[in-house]
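Here the complex is missing one protein chain, while the rest keep their positions.
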Amino acid sequence: MATDVIIPTDMWAEDDKTGSIVIWLYKDGAQVREGDIIAEVLVEKVTLELEAPTSGTLRIKVEPEVVVNKGDLVAVIE
Amino acid sequence: MSDRILTMSRAGREALDWEMERRPEIFCMGEDVFKFGGIFGTMDGFGAKYGPERVISTPISETGFIGMAVGAAMAGMHPVVDLAYIDFIGVCYNVLLNTASKTHYMSGGAVKVPMTLLIGTGGGYNNAAQHSQCLHATVAHIPGAKVVYPSNAYDAKGMLHTALRDENFVIFLTHKGTAGVGWMGTPIRTTLSEVPIEPYTVPFGKVRICRAGTDVTITGLGMSVHEALKAADALEKDGISAEVVDLRSLSPLDRDGILESVAKTGRLVVTDEDYLSFGVSGEVIATVVERDLSALRKPPIRVTTPDIPIPFSRPLEQAILPLAGRIAEAARRLMA
Partner (left out) sequence: MSELTDELRRGFWEVMTLSRAFDDAMIALYWEGKLPIFQFGAGPLPGELHCSNGAEPVGAGVCAALSPDDMITADHRPHHVAVARGVDLNRMAAELLGKKPGLSQGKGGHMHIYDPAVNFASSGIIAEGLGPAAGMALARRLQKRPGVAVAFIGEGAANQGAFHEVCNMVGLWKLPVIVVVQDNEWGVSTAKSESTAVERNADRASAYAMAGEWVGTNDPDDIYLAAVRAVARARAGEGGTILELKTARLTGHFMGDQQAYIPEQMKQVDPLPLYRAKLIRDGVMTAEEADAIEARAKERMARAMQFAKDAPYPDPREAFDHVFAGEAA
């Protein structure tokens, strides 16, 4: 069963702002544990941390430097 | 190895956190460290975790608080001080030059000054002449100060563990563009490393061969390592095999390691984002020439920032930085 990794709607305050993943902290296909910080998301000058919602194998769907919005699917964990 | 990839910022923080958890003598001080976690986020979250006693935000008083760090070190602590930009050494240089670096010697070994000074260096992001300098030669010139300069996450963690276990004054430099902090864009790929979760040390005074090659040696440090690696990629397409040597540590400097590479390739391009004259680039060449003049088949070439203040405007700054294009061109000249 795969779990979507979604940019949380409360990750930053303003709905109209967009962010971008600057780095995935695990390789595609790596084993991650629930709660691991798996990516850095940059919103303007502020770096935010994206946590793994569950444990499993990380499948990256969105590469760094692509614009992301709240609610966007950026990876799945299998 | 883990599958975990870290930025230099995160890797350094992991080392400092591990040491601070176990050693009450370590404490942090500097401007804005409590709320902002230091220039590279090395102390990010430490304010909440360790409290204001061990993560001390200071007034804008570099002479004062770095002087205090020396006294605290003399009294048995190991301060970790964040000086943000190396351009600011002007307002505290006396402490570095005359106190932190000389107390052990002037006391005939009776007094130790174990402290780690974290400083960001370098430009390339249009911050002009007072916030873009490297100046690593200016601190490496001080006897009694160790000066190290990791350029990737693995070394950042290992060398910070080493610094925190050293009994001396260690100046720990990080080029702003390599750290992987939010305000400098997407991290440079070659700064990222697979970083073990467990602690480890990387010794000072050993070069790292980032890329093996046979035709030309390119030495670099900090950001210029990554420009050299880009140049090496370009050179490979021309059939030129470049060896990229990361100096990593200026004091001590691995002179044998430099010569070993040059003896193999016979050609030397020295890259350095610091000013051209009286600096590391001249020191690298002197090291080779003094030890074995016959190692060089051609006169070496320096690719550095020229002896001018760093200009603000993007086309002006880009024109003077030691970027990959200039480095590759120098290597091609040596191969011609």
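Each chain gets a letter, A and B, in the order it is written, and its residues are counted from 1.
In this text, a contact is a pair of C-beta atoms (placed from the backbone, for glycine too) under 8 Å apart; a residue touches a chain by one contact, two chains touch by 3 or more.
As the structure is a prediction and not an experimental result, all values here were calculated from the model.
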Task = Tell me the shown chains the invisible chain touches, ordered by label.
result = B
Request  = Could you tell me which of B:Leu16, B:Met43 or B:Ala73 touches the chain that is not displayed?
outcome  = B:Ala73
Key: Options B:Asn98, B:Gln130, B:Thr214 or B:Ser277, residue touching the unrepresented chain   = B:Asn98
Note = It is residues of chain B that touch the chain not shown, namely 24, 27, 53-54, 58-59, 61-77, 79, 94-95, 98-99, 103-112, 114, 143-144, 146, 166-168
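Operating definition for what follows: only the chains that are shown with their structure count from here on.
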Task = Would you pull the chain A residues touching chain B in the complex into a rising list?
result = 22-27, 29-31, 40, 42, 45-47, 64-65
Remark   = Note: in the complex, chain B contacts chain A through residues 3-7, 10, 41, 180-183, 185-187, 192
